[in-house]
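To start, the structure under review is shown below, and the notes come after it.
Note that this complex is displayed minus one protein chain, with the remaining chains in position.
Coming up: chain A.
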Amino acid sequence: MSLAAEAFVSQIAAAEPWPENATLYQPLKEDQILLSDSASSLAVQTFLRMCGLPVLVSCRANAEYMSPSGKVPFIHVGNQVVSELGLIVQFTKAKGHSLSDGLDDVQRAEMKAYMELVNNMLLTAELYIQWCDDYTATEISRPRYSSPYSWPLNHILAYQKQWEVRRKMNAIGWSGKSLEQVYEDVSQCCQALSQRLGTQPYFFNKQPTELDALVFGHLFTILTTQLTNDELAEKVKSYTNLLSFCHRIEQAYFKEHDRESQSGSSRHSKGSLP
């Protein structure tokens, strides 16, 4: 959108308060959603809870196609549709809710840098493991992705998605990496996060920001999702402060609400944290 259009939308957004029936759309939780989408969705849900904004979660088989940018999750607020965490943060800021107001410019730049790190490393690694690792793709990703559709559409869509992700990996230079290298990258990313977190409760001061929401979304999902092997979860578990960080946020924002919305039992998710 052009700058003028964005400013206009922000104005419109600012004009209305947050409605009661704001809804977040994601793929079907039991059978369809994959690790990367689940992580993104959890990050957005955590962020909205941290802001104190109510949102209903609605699972749709075609959530990915409903989204204006093609990525899940997206929220439907009033008559606006916004997808992806970055844009949602901007949108809620226009409505007057923000978590990062207390940060100065240096800290804000640092926060953005770490968010980019998570998006470029963790999210890409998740996508790599899901779609470029043949075993995982065959056992988990393709069957789950295509579960709402009937034959032969299920195969067509699953392979189409796989080719698309592989092309993207090619474009960013990840196709040459082996699975071990990807695990190494994840480990390094976690190390950077762990170092930044240190012994603090949250990444910045004592208040959570969108960075906390994003990191929690990804790490929690990695820890509680059953893949073909446990290597990814092990890499994260080796950093104890990240583990306690996830516990802390889970306790603070999810335990007092209905349990089934987050750590509900499903064959894909292992339930609560180990």
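Heads up, the rule we're going with is that a residue touches a chain if its C-beta (ideal position, glycine included) is under 8 Å from a C-beta of that chain, and two chains touch if they have at least 3 such contacts; residues count from 1.
FYI, contacts and distances are computed from a predicted model.
Engineer: Among "Sorting and assembly machinery component 50 homolog A", "Glutathione S-transferase", "Proteasome subunit beta" or "5-demethoxyubiquinone hydroxylase, mitochondrial", go ahead and choose the protein name stored in UniProt for the chain not displayed.
Structural biologist: "Sorting and assembly machinery component 50 homolog A"
Engineer: Have a look at A:157, A:192 or A:252 and name the one touching the chain we're not showing.
Structural biologist: Checking the options A:157, A:192 or A:252, the one contacting the hidden chain is A:157.
Engineer: Thinking of the whole complex, not just what is shown, which of A:61, A:179, A:192 or A:243 touches the missing chain?
Structural biologist: Checking each option in A:61, A:179, A:192 or A:243, the one touching the absent chain turns out to be A:61.
Engineer: Mind listing the chain A residues that contact the chain we can't see here?
Structural biologist: Touching the chain left out of view, chain A contributes residues 60-62, 64-66, 68, 76, 79, 81, 149-153, 156-157.
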